[in-house]
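Here is subunit A:
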Amino acid sequence: MQYLWRTPGARDDAGQTPMGPSPLVVRGLTVAYHRKPVLWDVTYVAPPRGLIAVVGPNGAGKSTLIKACLGLVPTVGGAIEVFGRPLRKQRRLVGYVPQRESVDWDFPVSALDVVAMGRYGMIGWFRPVSRSHKEAALHALERVGMADFAHRQIGQLSGGQQQRVFLARALAQEAQLYFMDEPFAGVDAATERAVLQVLRALDAAGRTVVCVHHDLQTVAEYFDHALLVNARVIADGPVGEVLTAENLRAAYGGRPLPFEVAGA
Partner candidate 1 sequence: MIGNMNRYSAILLAMLTLLWTAGPAAAQSKRLNVLATTGMVADLARAVAGERAEVSALMGEGVDPHLYKPTRSDIARLTRADVVLINGLHLEGKMDEAFQRVASSGKPVVRVAERVPKDRRITPPDLEGNDDPHVWMAPSLWVHALDAVRDALSSADPAGADAYARNAEAYRKDLTELDAYARRVLDSIPANARVLVTAHDAFTYLGRAYGIEVRGIQGVSTESEAGLKGIEELVALLVDRKVPAVFPETSVSDRNVQALVEGAAARGHTVALGGALFSDAMGAPGTYEGTYIGMIDHNVTLISRALGGDAPAGGFRGKLTLAQR
Partner candidate 2 sequence: MLEEAARVLTLQAGFNTAVVVAGTAALGMAGGTVGTFLLLRRRALVSDALSHATLPGIAAAFLLGVWLGLPGRSLPLLLAGAAVSGVLGVLTIQALVRFTRLTEDSAIGAVLATAFGLGVVLLSYIQSLQVGGQAGLGHFILGQTAAMAWREAVAMGVLALAAAGTTALLFKELRLVAFDPGFAHGQGWPVQRLDIALMALAALVTVIGLQTVGLILVVALLIIPPAAARFWTERLGAMTVIAAVVGALSGWLGATLSALFPKLPAGAVIVLVAGGFFLLSFLFAPARGLAAAALRAARLRLALAEQQALRRLLVGGDASPVMRRWLAVKGFHRNGALTDRGRAAARAAERNRRLWERFLIDHPALAPATPDWGIAPIDRVLPADLVRVLEERAR
């Protein structure tokens, strides 16, 4: 398939986005935990824009893929490029919404404090968080409907609210490429709507979002592209082409499918 390459955010006179490097290129990525291979020779070129879902069975390495793209887990082999350059040179352009469990909810920070952390990369070393950055953080909270809760300690928020705070933190980073680890998992209906709204707004603004998503039934509705993995890439491309019965059987390895697929 031919993709049109576009430089993030830029548009030429005719309103078309011109060609540019892909937001994410993964080449031959291999990751092992204690000598067990979790990801094996993963190669992927992300489309220039759109919402991309990373799907696969439990334990397939979806989270690990995201973390490897962010440089959070050591890799055995492979390279990762963000907008044509190695990851470590492009951190400014990458945002991250992690899974909710990995945080200490008793930590003495407010929602606003957490969102402001997304701005630290812009503030740089030693300088305190200025008023303008705090306002930007508040604005991000507004976009997720949490402005009224800016000064709550994060442990006092409901699960969905906590997820929205982390989303706001990523928005505050003002990145071009976002990685999100199961942003829809275990949240209430309103939060789900809020997250989806944010994703669509990011898409409209020309950003790329790569989401680990757990629910096959909503993938087609929420996302344009998909990447189906089970330790290795099974298929990637537009959602409809990826989620075929044949691909799903290959990925889920003969296990009963979570739902009926048309034409199975």
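Going forward, a contact is a pair of C-beta atoms (placed from the backbone, for glycine too) under 8 Å apart; a residue touches a chain by one contact, two chains touch by 3 or more; residues count from 1.
Selection criteria: all candidates are chains of the complex that A comes from, given by their letters.
Model, not experiment: these values are computed from the prediction.
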Result, touching chain for subunit A in the complex among 1 or 2: 2
Residues of subunit A that touch candidate 2 when the two form their complex: 34, 67, 70-72, 88, 91-92, 94, 96, 98, 102-105, 107-110, 113-114, 117, 120-121, 123, 125-126, 128-129, 145-146, 148-149, 153, 155-161, 164, 169, 173, 186-191, 193-194
